[in-house]
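Every protein chain except one is present and positioned as in the full complex.
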Amino acid sequence: MTRLALLATMLIVGAGAAGAAEVPGKTADERAVNGARAYMKAHGLTTLKLNMLTSPFHTKALEREIPIFEKATGIGLGNLIEVGILQIQAKAMAEAVARSGSFDFWVGDPISLPDAAEAGLARPIDEFVAGGRPDVDDVVGGFAEQGRYKGKTYGLFADGDNFILVLRKDWLDKPDERQKFRAKYGWGPACPDTYEQWAQLAEFFTRDFNNDGVPDFYGAMAYRSRSWGWRWWLQRFYAKGGMPFDDDMKPLIAGKEGVEALRDYIALTKYMPKDILGWATPQAYPFYAAGNAFSIMTYPSIALAAEHPEKSTVRGKNKYCLVPGYVVNGKLVRRSIQGFGNIFYVSSYSGHAEAAYWLMQWLTSKEVSARLVTYTDSVFDPFMKSHLTDPRVIRSRTKEMVETHLRNAQVSPPLILLQGAVEYDDALDEKIQEALLGRIPPEEALQRTVVAWEKITEQVGRQAQIEAWKALKRAYPKKNVPD
Amino acid sequence: MKRRWPFTLFRHGVLVGWTAVTLFPVYWMLNTSFKRSEEWVTWPPHWVPQRPTLENYVRVLTPGSTVFELGRQTLKVLKPLGDSLFTATASSLIALALGSALAYSWARFGTGGPSYPYSVLTIRMLPPIVIAVPFVVYYATLHLLDTYTGLILVYVATSLPYVIWMMLAFIEDVPRELESAARVMGASRLRVLSAVVLPLTASGLVVTFLFVFILNWSELLLALTLTNTQVSTIPITLNKFQSVNEGRDYGPQAAIGTIATLPVVVLGFVIQKHLVKGFSFGLLRK
Partner (left out) sequence: MPPARRSILAWLERESVFKWLPFVPVQALVVFLLLPTALLVYLSLVSWRITRGVWWRAPFVGVDNFVLAVHDDRFVWAVIRTFGFAAAAVGLELGLGFGLALLCRERFRGRRFYTTIFLLPMMIVPAVVGYDLSMLLIDQGPLNQVLTVLAGRSITVRWISDYNMAKAAIVGADVWQWTSLMFLIFLSGFAGLPPDPIRAARTMGASRWQIFRHVELPLLKPVLAIALVLRSMEALKIFDYPLLLTEGGPGTSTETIAVYLWRVGWDFTRVSHAAAMSLILMLVVVLYTVIAIHVLRRERGRLAGEVTR
């Protein structure tokens, strides 16, 4: 080949691979800025407004940070479409049908990725990732995997929502309480290793100060309400060594592990406030922060509420524990669970997918994510190793919490991230609620869920699900307990 | 007259009882809207705010989108208020005009056949959820998603049945002789409408407008499906607080609720004296 032809070929190939060309910059956020600037230049733009779908849980932090990016690159926020966090799925699916390009990118949970990808709404971003090199390596616990589906990358991980257990240190440290507890149960009291121990703590520390039959200080709290409670059951099920499906996508939840987990789940509820059946974060957090409960197992953002300088009466009185587990075959298996989690996705119908990508990479870089995590009025939780040593993160949540939280992440399996996930979860949730209300026995609840799940699998396509499940299993933790 | 005593007592007893039931939630909403966050959920509940404040109203009325704290979110209400006022008023007026004209045509000329009002009623039978998904596809293709026009069109269609039924009553009340007399004296059809029919049915028009206005003002499902950012009505804003499990910023919610109620209540108050006459749906005539 003549030298000219060779040069021409190289140029053509080079131009074609421009999207994958390495973007300069020492850190991910620098590269994002550079990539964005290059994009703007290539398209001859000075300003660009992108639309975003999100829940109000994230708005404040994003509204603070995105203008910084805008100043550096000209890419900023146009319209913010806000819907309740549990309605993002419905909104995204409506857009998948309408294909109107009403938003360029959105924050969604990992559960909705399979549906969003299959529906053609989520756009694969591998080409951008190759050039931009986001800070994926720093993400703990295999969470980064959750932005991938069937071998392609669709999203950038932004929020480590694995559960943590919080105890009231001030009660734990009372000498007479310690004595009485130890005498009764023979250990601690301290952070529990097993669920049984947690139940003992809950039983012991439920107090009725004025003897009116209604507790004033509750031994335990967790979520038991519609659309939320099932995650806490799944956490126990995982700790029992259970897996939701076998290799043929046959549900395994109605076995011994599932039933026992459900029994324990129901049993612990007696130490919780009666209204817990209708509570989620907005009710549970203030209740705990007002000092009404001894322990709570929930999302890590509880730390923001519990350590809030003005609104918490228990600031400084909290002990952050590793999640408890069950003893399986003689070994303790601790399992947290990625109870929600947030990932930035790009819409296939966006006119400026690459620009949206650069903004996303910037927001999920070590530096910017640390800032996002710090804001007390949003719910971004730590998810990178660098957060562990970042003084800002530590200041808003205490060092102990961040350390414990990131250790919990090592043993945090994902929720069921398959196509039709919302439906699997709803079927499970509905039956668990029936069992919780005492309307059907636990065995029946889980068996009925199995029937429902089989129907869903058939409707989605068993073969497709088998393959997706095989891929998903890789995201499960291998360790029994964190280091 | 002596025997009337127990009855009067009974009557007032029942009416006062129902008044209490009616006003209780309304009062509580007003009450909460003036409370600071510490007072929203207390035991025993505070029937009057101990430290009243206007901050909830300020929070929701300032421009912007959301304020969020510790799981509680406050939404802003200016744009939704404007959007709701515009779509509800426009669709109600258009439906009123079209429906009244139609009712007149049917009443006087029998156009459409004797079953027409009944078949029109079938539009109202359709639960909106049934057409939600097809409508998204439909409107997306027509580029009517998230537009005022799109929403107004749907609202006009769903309001028409009620307009027709309610106006039928009033139109049938207008004596035909009056109209024929005017025609004999040389008035054009349009003039008959404006000079004879309109004044006599003014009451009905006003009441019908209020009724469909209420319906369109409160509509949630279609608005939720067919809008995103450009159009945002009050029920959608309220829905952003989502469900039991989401933001429970009681104070600002109550403020929004009060603000959302005001236009309708004011309208209702203004046309109060016409209200009773308007709801017979043409089944009884004096």
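We call the chains A and B, going by the order they appear; numbering starts again at 1 in every chain.
Definition applied: contacts are C-beta pairs under 8 Å (C-beta built on N, C-alpha and C of every residue); 3 or more make two chains touch, one makes a residue touch a chain.
Not measured: the values here are computed from a predicted model.
From the options B:50, B:188 or B:230, the residue with contact to the chain not on display is B:188.
Of the listed residues A:90, A:327, A:388 or A:471, the one in contact with the hidden chain in the full complex is A:90.
Screening B:58, B:130, B:181 or B:270 for touch with the missing chain picks out B:130. Although one chain is not displayed, its contacts with chain B can still be listed: residues 8, 11-12, 14-15, 18-19, 21-26, 28-29, 32, 40-41, 43-45, 47, 98-99, 101-102, 104-105, 108-109, 111-112, 118, 121-135, 137-138, 153-154, 156-157, 160, 188-190, 214, 217-218, 220-221, 234-235, 238-239, 241-245, 248, 250, 253-254, 256-257, 260-261, 264-265, 268-269, 272, 275-286. Across the interface with the omitted chain, chain A contributes residues 89-90, 93-94, 96-97, 114-115, 118-120, 225-227, 274-275, 277-278, 419-420, 422-423, 426, 430, 433-434, 437, 439, 459-460.
Here is the rule we use: only the chains that are shown with their structure count from here on.
Inter-chain centre distance (chain A to chain B, centres taken as mean C-alpha positions): 41 Å. Every residue of chain A that touches chain B in the complex is listed here, in rising order: 51, 56-57, 59-60, 79-87, 94, 97-100, 102-103, 225-228, 278-283, 285-286, 289, 304-305, 308, 311, 376-379.
By the touch rule above, chain B contacts chain A in their complex via residues 65-73, 75, 133, 136-137, 139-140, 145-146, 225, 228-229, 239-248.
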